[in-house]
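Mind looking over this structure? Questions follow.
Apart from one protein chain that is not included, each protein chain of the complex appears where it belongs.
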Amino acid sequence: MTSAVDLFEAELRLCGVHEGETVAVLSQTERQRAYARDFLAAAQRLGALSYEVGLPADNEAGGLDYVGVNPLAGNQAAIEALKQADLMVDLVFLLFSVEQQEIQESGTRILLCIESLDVLGRLLPTPELRERVECAAEVYEAAEVLRFTNAHGTDVTYQLGAYPVMTEYGYTDEPGRWDHWPSGFLFSGGRDDGVDGRVVIAPGDIVYPFNRYVQSPVELTVESGRIVDIRGGLDADLMADYMAGFDDEKAYGISHIGWGLNERCRWSALATDPQSIGMEGRAFYGNVLFSTGPNQELGGSNDTACHFDIPMRNCTLYLDDEPIVVDGDVVPEEMRPRSSF
Amino acid sequence: MTSAVDLFEAELRLCGVHEGETVAVLSQTERQRAYARDFLAAAQRLGALSYEVGLPADNEAGGLDYVGVNPLAGNQAAIEALKQADLMVDLVFLLFSVEQQEIQESGTRILLCIESLDVLGRLLPTPELRERVECAAEVYEAAEVLRFTNAHGTDVTYQLGAYPVMTEYGYTDEPGRWDHWPSGFLFSGGRDDGVDGRVVIAPGDIVYPFNRYVQSPVELTVESGRIVDIRGGLDADLMADYMAGFDDEKAYGISHIGWGLNERCRWSALATDPQSIGMEGRAFYGNVLFSTGPNQELGGSNDTACHFDIPMRNCTLYLDDEPIVVDGDVVPEEMRPRSSF
Amino acid sequence: MTSAVDLFEAELRLCGVHEGETVAVLSQTERQRAYARDFLAAAQRLGALSYEVGLPADNEAGGLDYVGVNPLAGNQAAIEALKQADLMVDLVFLLFSVEQQEIQESGTRILLCIESLDVLGRLLPTPELRERVECAAEVYEAAEVLRFTNAHGTDVTYQLGAYPVMTEYGYTDEPGRWDHWPSGFLFSGGRDDGVDGRVVIAPGDIVYPFNRYVQSPVELTVESGRIVDIRGGLDADLMADYMAGFDDEKAYGISHIGWGLNERCRWSALATDPQSIGMEGRAFYGNVLFSTGPNQELGGSNDTACHFDIPMRNCTLYLDDEPIVVDGDVVPEEMRPRSSF
Amino acid sequence: MTSAVDLFEAELRLCGVHEGETVAVLSQTERQRAYARDFLAAAQRLGALSYEVGLPADNEAGGLDYVGVNPLAGNQAAIEALKQADLMVDLVFLLFSVEQQEIQESGTRILLCIESLDVLGRLLPTPELRERVECAAEVYEAAEVLRFTNAHGTDVTYQLGAYPVMTEYGYTDEPGRWDHWPSGFLFSGGRDDGVDGRVVIAPGDIVYPFNRYVQSPVELTVESGRIVDIRGGLDADLMADYMAGFDDEKAYGISHIGWGLNERCRWSALATDPQSIGMEGRAFYGNVLFSTGPNQELGGSNDTACHFDIPMRNCTLYLDDEPIVVDGDVVPEEMRPRSSF
Amino acid sequence: MTSAVDLFEAELRLCGVHEGETVAVLSQTERQRAYARDFLAAAQRLGALSYEVGLPADNEAGGLDYVGVNPLAGNQAAIEALKQADLMVDLVFLLFSVEQQEIQESGTRILLCIESLDVLGRLLPTPELRERVECAAEVYEAAEVLRFTNAHGTDVTYQLGAYPVMTEYGYTDEPGRWDHWPSGFLFSGGRDDGVDGRVVIAPGDIVYPFNRYVQSPVELTVESGRIVDIRGGLDADLMADYMAGFDDEKAYGISHIGWGLNERCRWSALATDPQSIGMEGRAFYGNVLFSTGPNQELGGSNDTACHFDIPMRNCTLYLDDEPIVVDGDVVPEEMRPRSSF
Partner (left out) sequence: MTSAVDLFEAELRLCGVHEGETVAVLSQTERQRAYARDFLAAAQRLGALSYEVGLPADNEAGGLDYVGVNPLAGNQAAIEALKQADLMVDLVFLLFSVEQQEIQESGTRILLCIESLDVLGRLLPTPELRERVECAAEVYEAAEVLRFTNAHGTDVTYQLGAYPVMTEYGYTDEPGRWDHWPSGFLFSGGRDDGVDGRVVIAPGDIVYPFNRYVQSPVELTVESGRIVDIRGGLDADLMADYMAGFDDEKAYGISHIGWGLNERCRWSALATDPQSIGMEGRAFYGNVLFSTGPNQELGGSNDTACHFDIPMRNCTLYLDDEPIVVDGDVVPEEMRPRSSF
């Protein structure tokens, strides 16, 4: 049996935390403070120093559905306070913000941690997973074109090269690197005007943040990196209404593209845990993770608050015509789990 | 950034709370008590006096799904305690009860507040919204017949005149008036035997309290103000089984009818916040809000505990043959938002 | 009005707790401890002695989705501590474990209680319900073959006799007997290799632990007590993916079979309370409860952690060709509620 | 064993609370709210209706050391809210205020309850105690002069008649009557200018709110109802400095005078429970309770916030020359406990 | 830095807890439950199994001032539940009860732990302390007469032999042995009628449970094991009144006698921490700990609830005329700290 402190200790150990390092934990709500207390204790067990930076509570900033806004904005002293640490555990969700970038650039590595203890414990990362994700990144970085298709009519092409390849394997031991516990996938983006084709989201594909399995196909027409048409039934209507609500042209941009490699994650997990943040759905083995909206984390300029992450099943993905995923299964041996599962 | 107290202060200001007034807050559960504490503090900031009236906790009375029953029933001294205030904030949900009516009749205005801070903050009301809702009410009050249709076969007629028109714009500064934060719609009812026709709930329409988008059409036949037939697939079965569970003929009565005017509310909000109370879904701009069951809040005699609120999309609604909503869009200029959105 | 202590007192009274008896309450999480405190108080009111046995918190053992594993495993002293009591209230969920069996064998009766206060209060059991469930059990015990069908193509046969018939009516006053508050059904199992045919889960049938109404038919082919084929759309995919995730041949075994008799439970309850444990859905009157996976509670050897409970509507169930349930209605007079409802 | 709810139920029963009555509970701090919750539950057990009136928290009003100020001041609606009840349980301490008087005058009886559960349970009142206190009050009411002495030089005379005799026996079942749980004594006051003599507080006498046994004699010279001189060592200095701190001539007035009759209270209790409110010290059998400062509770006009209660040991008290207490023992048979203790 | 779990782990390690053992923790109040949670976690770190036994809360049993009564009385099943463990941590304070004796006799060792974390951490025991206490016990066991004196007139003699010598060094690793964390002293008792002389408690000596430094001498005359006279000033009065309050002849019996050996404990600690339980005052190096009242822990028959522990300074204690403590300093080399302090 394992307590929360035990679990966080295991994770910090993966993050390379050791005696003499300092861990800062960023929190805001009471629930986050409970996690923070246990992360401080876990750091102490490893001989590391630690402190929490707590932000004033409010009801406007930084809900999970509204990416791009964050409660650190403008609070330069708090940002400096976080840059003092070797590792910062982000319980608040700074994702995609310039504030997070500034902290990373100071050399502080950042671990995002917002899932439930149950999910964190079940999906504690491993070095083996990291190795496979990094192998995949090497292949991805060498490619110039990504294309993916599915049996429902998807056929879309991304011109690569403008943006780096990002890995997420669930921990971080390199200065300035960000990761999210749990994960197990990688992604990059097409050139801003270099994505064209059709994406047909099929029944069973998941739309985040709706945390919903699509019931009927949704057909997106993509031209020069923008969604220009959305067709389908109720699911299409929901996506269109949600996007319209932001009143922001950038909501229709295409964001990152990649695939999942974590064989311990299940596509069906959403059915038993509909309120999770959904990292399990984003990372399940063989999914193609198609995303819309902001691309700041890649270094891009789209900073819209409207973001969809859509893990798609049974797709085929090519890098420079080399098949990487075929009908939802991963092809290259070095990206596959070491043992059958 | 805004704290809960800041938010409640802004709302109480809209409610006209000022130095020398007294605000009472009605609570029952621990969660409600946290809100109550912050409302008391907000009242103090405005120079108003305040007190909380806490009811004994129990597990029988007043869940949100069971309208018409409330924990004040029979507790005359507590009712009197609430009548002492100029404004009562209802955190418990007294809606549709004779107890609430008695408090209103004493001149105490009542603000219902049961949504999450996130929803409350996002949908803080404005005087501009109030103005448009009141304009709409004037038009509604002058009408004798309401009829609404949709492309799925809805065509139903309400004989008006028996009941008043009620507005909900999210705050209340008139003695004895009740409102619900947030909202943004209006409604009245047909004569008790004066509703006839067919209502076809279409895919995507929302059924509360199921907090569910209908997947397949549900056809209701309405005769003389009563539902006499329910047809369709799974959604129809769910509605029929739910209604049958109350073992109450009054469950099949037709309740209030009206339309939404709040352009900041989104139909798709239920997809990202499935556990909210659903005011956003009831108030979104251009929906026709069709309801069944109790009509006490209109002064009617139907006091069944079985209540459906069904915001319907893309309907056309006529008052005395004048189109007010056409295919889900509001026609009269004075009911439309001042600026494009 | 009724407090939690009042409610628990009523339940313990049904369980025959009286002066001189001792009640132990098993807990692990903080939420369970609140229930425990109130159960201790309720026992005191009945003149009974009481104590709580609290297990160390952790994030690995005994989530509701993973049956068969439990936090008592290996903790023999804690097991002995529980065997000292006349009645043990299980707030943790030991279901299907050898540890629970050992406690029952010592003569301690066990009441499982994990639903919300709202559900517990609404569905407090009655002796009348018990009587009807026991009548049904007598009939079931005498039968050699069970067969059930539905209009979607289900036709499956269970060879009975290998396993006992178990009743669940919501309380327990017999030494060593286990029950679950609330319930209201009965079940047994076919011989390990004695179940054959086809089960077609129809739209509207519920799949637990997905807490989901099936949207499209799922066809299961059963041979010699094992599922050998799963066909259908999204729902079938979800079930197949979930089962595959356990990487366990025993996940495909057929488990218990029975029918519901509680007329106060509604099939539609899941629509208004999607996060309940689902006893209302399992016990509604006239459902056939089809289950897969572990059968330890019947004394069988299948101990897989993968378990589906699937209450099916509108089925017809025969015992030795005698119709017991016909199109979702219960036939034998002695199993029907005393008064119309 | 007895829970807090059991204890409060016993007390409310003594207060004559019954089905059909309403109990209001006045609270302000979180600690008081825990008591309030249990009083509401206790009232429910007796079939009474109940509600809590919670006041906004603040850090200025109504600490126990500053009598006469209270958080109800100016909050007329809250006062009216409390007047609706048959019994009000005061957890906040309104003692000596005009607000309390107004509530009493409406017929609402008031029970003050601010001690710890331990003290409340140990000193739950009895009808036998009430009877003896009421016997004593009859004798007291008939007297014209009170004089008390002790071996350290005390000899002081009170001209009676201007003020009523008040009883405190720990519960209240008469309309408009106030009492304090626990207690067990009675008191009246001398005429405003009708107290003269010398009071010598002896080592071992208790000074509240110092919660301190006097170490060295303190000699007070009293002329025409005012303290005109204070002599002695450290204890005298402390009293003089404390009184000077109020900068209020009325601080030097003489307040109520009476004697204790509760044989279950111990003089030495302060030694083991130095932080209690001190009702045990005020009520112990045979003490003469000498007080200074405000006399509003008697109907007088002294409303100073500076109040000393000084239970004195081994005194002799005469009413019209009739010895009532002699050397700390009570003389009249009807005031003595029924059985030896 | 050290967390509560770290501290408890260190203590359990001293208690010899190891993989395969089971630790039970007895609790009752919420505050105790916080300790319990951390003890369970500490046990897990050592590979031990663990569980908590929680008793129903009440307001009557087992306050610290009322020894001899405990909430386990009559609850045989709970007693059995505790006997299952190898070590029981007692957070409730069972001291002197037959229930505790029964648990010890089953072989379960018991650690009492009721001080604050601050005291526990500061006075974590050591094997060195144990060794010295055990050396002292050997000497004590061999003696037939104990006599102690002080400069204020104390001269009292205990006839030894009737009772065993008990050690308290703050942890326990022997089956069935009880200890109290922290401590550091030893004691035995005189024969029931074998204590005679005079004890003069001097200014500065501490009287527990008054948690008070005596201000003026208290002279106790002891005849045949009973206090027959108490003389002195305020302190004597307090002791006499307290004892009289129990209305129990056994309150006047002489209980255990011994001396303190813990050089890390300070006599002056009570001045800075007046609300501690007082183990520091009982264990300080060179004090003679004189006690009255119950002697059940020695196996005697005095079970009064009235208990004084009185650590006396500057005494001289002889065993068979051999000086062990002289003027508050310990003489035998083997009982003195290894290094100067």
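Read from first to last, the chains carry the letters A, B, C, D and E; within each, the first residue is number 1.
What we mean here is this: contacts are C-beta pairs under 8 Å (C-beta built on N, C-alpha and C of every residue); 3 or more make two chains touch, one makes a residue touch a chain.
Just so we're clear, the structure is a prediction, and the values are computed from it rather than from any experiment.
Visitor: With touch as defined up top, name the shown chains that contact the chain not shown.
Guide: Hidden chain contacts in the full assembly come out as A, B, D, E.
Visitor: Of the residues A:G16, A:G54, A:G176 or A:G233, which one touches the chain left out of the display?
Guide: A:G54
Visitor: Can you work out which residue in A:L46, A:A85 or A:L289 touches the chain that's missing from view?
Guide: Only one of A:L46, A:A85 or A:L289 touches the chain omitted from view, namely A:A85.
Visitor: Quick one: say which of A:S3, A:Q44, A:N70 or A:S268 touches the chain that got left out.
Guide: From the options A:S3, A:Q44, A:N70 or A:S268, the contact with the absent chain belongs to A:Q44.
Visitor: With respect to the chain omitted from the figure, which of E:S3, E:T22 or E:T154 is a touching residue?
Guide: Touches the omitted chain: E:S3.
Visitor: Touching residues of chain B against the unshown chain: what are they?
Guide: Looking at chain B, the ones touching the missing chain are residues 1, 3, 5, 41, 44.
Visitor: If the missing chain were put back, which residues of chain A would it touch?
Guide: 22, 24, 33, 36-37, 40-41, 43-44, 49-57, 74-78, 80-82, 84-86
Visitor: If the hidden chain were put back, which residues of chain D would touch it?
Guide: 56-61, 63, 65, 71, 209-210, 212, 215, 233-234, 237-239, 241-242, 245, 247
Keep in mind that, in the parts below, only the chains that are shown with their structure count from here on.
Visitor: Using the contact definition given at the top, which chains are in touch with both chain D and chain E?
Guide: Intersection of chain D and chain E contact lists gives C.
Visitor: If you tally the C-beta contacts, which comes out ahead, B-C or C-E?
Guide: So, comparing the two chain pairs, more contacts are at C-E.
Visitor: Identify, among A-E, D-E or C-E, the interface equivalent of B-D, where equivalent means over half of the contact pairs coincide by residue number.
Guide: Same contacts by residue number as B-D, out of A-E, D-E or C-E: C-E.
Visitor: Computing the C-alpha centre of each chain, which chain sits at the greatest distance from chain D?
Guide: A
Visitor: Just curious, how far off is chain E from chain B if you go by their C-alpha centres, in Å?
Guide: 66
Visitor: Please set out, as single numbers or ranges, the residues of chain C touching at least two other chains.
Guide: Within chain C, residues 1, 3, 41, 44, 56-57, 215, 274 contact more than one other chain.
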